[in-house]
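Below is the structure I would like to discuss, written out as structure tokens.
One protein chain omitted, others in place.
Up next, chain A:
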């Protein structure tokens, strides 16, 4: 919508990019921006994660100027690597528990009531023994093994027998001096075997979340996420565990399946999902689902807000992968730092183009040069298809002005804080 009319060409920014993707380049060129090499004085650098390490490294990195922005946070892996994400979320929950915050409320089984949004997960080989204990409690459950350092569904397999994990049992019992690298660590999570099926097919949700700052947290949710459907009918039968087409929804794996259709690419818009759920399940449960998804997103970001280097030159557009189970409960599966910019269908291309355009408009006010001293409060008309999830700075300012005006009685600060977090997620 916002990308139909050409943006003002007042500021000719210089951009550098590691990706030769049309959705990026077309966006930059339409704005009249000029491409330069990564060694030159760029204003915006759309970097690949492999280069980020170099850019921010102590030895050969460089200091960025006031008019430079880059599309990753230095240690984004705290959120985007599977094991670190789980570690941070577990730590966040424990901290809230210690503080006595109502958010960390637990039910009679010891499960978190409000913060139970990741499936039960263990790190391997480190937590192997803990895992075995859990596995033996419920021997008929299925688990999914994912390598920490890989993406796009590579190296994933399903486990329902301990014998399938022999390799990690050896490593776990003993040499804990050698810290395993990302390449060797795996996470094993409880497989969600009751996913919500539509038309009998399993799917997962891909949502885009833009973060311009972690402290104070400023994040935006893209309205036009999509559902990725498995091309083969979902079958909970154990013998089908090996059939990757049935269980994994990654598009790169689905693409090689026989029934893959290149016109729609097995993708459905989130709007269609909402229409379907409202029509067949009712408005309340479907509204609650989308609320829960926003809640989950905000808290996953808050969990890592403390450890991420809040470099003012940085922003990041994450790809959130979420699975919805049969009870309409969303589960966070993983967060991607480099969501694919490849377009698989024409509507896909349009959506990704608009996504990039809206990201640019929020991160750099249209027509201006980036400036790290800017307060990072974009004008509402530049949101495009993004909705503001949380802007802690604004919320704080509003709170203060309310306090001053109302001079109300002593309300508990933590309770206010909790309510404040909930408020932006239901934005009606």
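Operating definition for what follows: a residue touches a chain if its C-beta (ideal position, glycine included) is under 8 Å from a C-beta of that chain, and two chains touch if they have at least 3 such contacts; residues count from 1.
Here is the rule we use: contacts and distances are computed from a predicted model.
Per the UniProt record, the chain missing from the shown structure is "Rab-GAP TBC domain-containing protein", taken from the list "ZSWM7 protein", "Eukaryotic translation initiation factor 3 subunit K", "Rab-GAP TBC domain-containing protein" or "GPI transamidase component PIG-S".
Taking the complete complex into account, A:229 is the one of A:15, A:46, A:143 or A:229 that touches the chain left out.
If you put the hidden chain back, the residue from A:271, A:368 or A:398 that touches it is A:271. Within the whole complex, the absent chain has one touching residue among A:109, A:138, A:280 or A:327, and that is A:280.
For chain A, the list of residues touching the undisplayed chain reads 198-201, 229, 231-233, 258-259, 261, 263-264, 266-269, 271-272, 275-276, 278-280, 282-283, 286, 347, 427-428.
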